[in-house]
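In this view, the complex is presented without one of its protein chains, the others remaining in place.
First chain written, first letter: the chains are A and B, and each begins at residue 1.
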Amino acid sequence: MSDLELRAVSRWYGNVVAVNDISMTIGPGVTGLLGPNGAGKSTLLHMMAGFLPPSSGTVTLDGEPTWRRPEIYRSIGLVPEREAAYEFLTAREFVVASAKLHRLPDPGKAAARALATVELTDAADRKLGGYSKGMRQRAKVASALVHDPTVLLLDEPFNGMDPRQRLHMMELLKEMAAAGRTVLFSSHILEEVEQLSDVVQVVVSGRLAASGDFREIRRLMTDRPHVFTIRSTNDRLLAAALMAAEHTSGVAIDDAGLRVQAADFGGFTHALASLARAHEIGLREVIPADESLESVFSYLVRR
Amino acid sequence: MNAVIANITLRALFGRRRVLLLALLPLILLGLAAAFRAGGGDDTDILLGRFGIAALLPLVALIVGTGVLGAELDDGTAVYLLATPTPRHVIIATKSVVAAAVTILFAAVPELLAGLIAFPDRGKLVAGYAIGAAAGSVVYVAIFVALSVATRRAMAVGLIYVLVWEGLLASFVSGIGVLSVQQYTLSFVRAIASAGDEVPATVSVVTAIPLAVIVVALAGWQATDRLRGYRISGEAG
Partner (left out) sequence: MPSERSTQVSEASGVIYDIGYQNYDGPRLGRRNAALALYTHGLRGVFGLGRPAKSKVLPWLIVAIMVVPTIVLVAVMSRAELQVERYDFYPFQLQAPLAVFLAAQAPELLSRDQRYHVLPLYFSRPIRRSDYALAKLAAMVTAMFALIAVPLLIYYLGSLATVTHGVGDARHQTAQFALGLANAAIHAIVLAPLGMAIAAFARRRAFATAAVIAVYIITAAISGVLGALPGNGGRYGQLLAPFELIDGVRVWALHGKVMHDLAPSLPVYVAAAVALVVVCVAVLLGRYRRIAA
């Protein structure tokens, strides 16, 4: 197995702190590194990939530091964010070259397999310079996969991909994770991280703001009220009853139903059920309104 | 030496616009040689020395030396090469060899041809200039490859070295010769051609050879060390 471990890692450039005392362990499965632009995601990825030394703290792969050790690339595949690639090479030549540089015994076959995985076999003999952004991205992924790494690091991999390509890439990453690999990708797009990751690491302004399953993170933030949308047989009566209840911090009523803010998730759900029964109101819909990463994220950013 | 790296480096070098400049410079030398032949010029130092060794050679070495690695490091393409277990000294060595070979092709070979055109009866001297230029190519390339790993401004720094250090100071301060690749090259030429003052060199070949070896070794070591520490920085967006 391959575990990436960051311990008290900081990275600064003069006065600017890009990464501030971050500790995390990235294990098998898909981990999403989420944060706004400039939060430090690329910096973290480059440190994990051995292309940037931490100013303090340690970044290790299975216990060995990643900086200044070319051997780690036997286990790591990196898909960098910057677009530039060798324009004059065809995708096939590019991936074969990567395979050869990794000293694979059968570079041609490995390359063909990698290209097939990213569905570039048909276009493989055109020069990279003539590719669309999404195709170039796929070629980069193929070149990172060709040596069958146990760790795959992707910096904003879905940039420039159309929905179909994105879906395909997500499936590919899920497959790799299911096979036991460690996949880490960064993104500032909430839906992508939401759909793909098993574990989320939220980085804001260089700090680790939250990590784990995003629903759990949400639940942990009990000091911010949960919002529910409720539709019932008698909205107004229910609203009045809820207003009197202990766990409710706010109720709004409009055409869509009731919107209720509650401080304590567990307590509220109990109270809702018993109140509804007591007043003989039937509950039609109870929807937690902001379980999405979006609200988690905006909350963290505003913090 | 790594064939894959050599292949890609060559293709990258000859695919860019600056290669046109590369071809232009030796053509100027050959044109001047023809003019010399036609006009009856007999000053070997001015054509093969002041133009061939002092101007053409360092400029070609600079364009090639900074071209084999510099651009890739600057635009980030180098990451595809570096994210492999390939030892860094192999990368530097391969690229340096490619650069030296191309420089010899575009500077030392034209030097030979120009000499034969302009001074057909001075075979030994011309051979001396050509072989000396080839040796000088190796030293120049080593320095410029190391420079391109050390700084983003490798080309500007290299030019200042050629213009100010080798050009200006060397003519005013006599001791500087020991630190000038141009003078090493000229001393090689002088030794190979057994020429006397016809080839002005301020350094003796006995001093120049070990110094050149040290410079190449030092440059190679520095380049490798810095390549190991290549970092990608800067955030997205």
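We adopt the following convention: a residue touches a chain if its C-beta (ideal position, glycine included) is under 8 Å from a C-beta of that chain, and two chains touch if they have at least 3 such contacts.
All of these numbers come straight from a predicted model, not from anything done at the bench.
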Of B:Ala6, B:Val19, B:Ile46 or B:Ile176, the one touching the omitted chain in the full complex: B:Ile46
On chain B, residues whose C-beta touches the chain left out of the figure: 18, 21, 25, 28, 32, 35-36, 39-43, 46-47, 50-51, 54-56, 59, 62, 152-156, 159-160, 162-164, 167-168
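Everything that follows uses one rule, which is that only the chains that are shown with their structure count from here on.
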Distance from chain B to chain A - Cα centre to Cα centre, in angstrom: 48
Of all residues in chain B, those that touch chain A in their complex: 2, 4-5, 7-8, 11-12, 15, 75-77, 79-88, 228-237
Contact footprint of chain B on chain A as seen in their complex: 13, 18, 37-43, 46, 49, 51-53, 68, 70-71, 73-74, 76-78, 80-82, 84-89, 94, 97-98, 100-103, 143-144, 155-156, 188
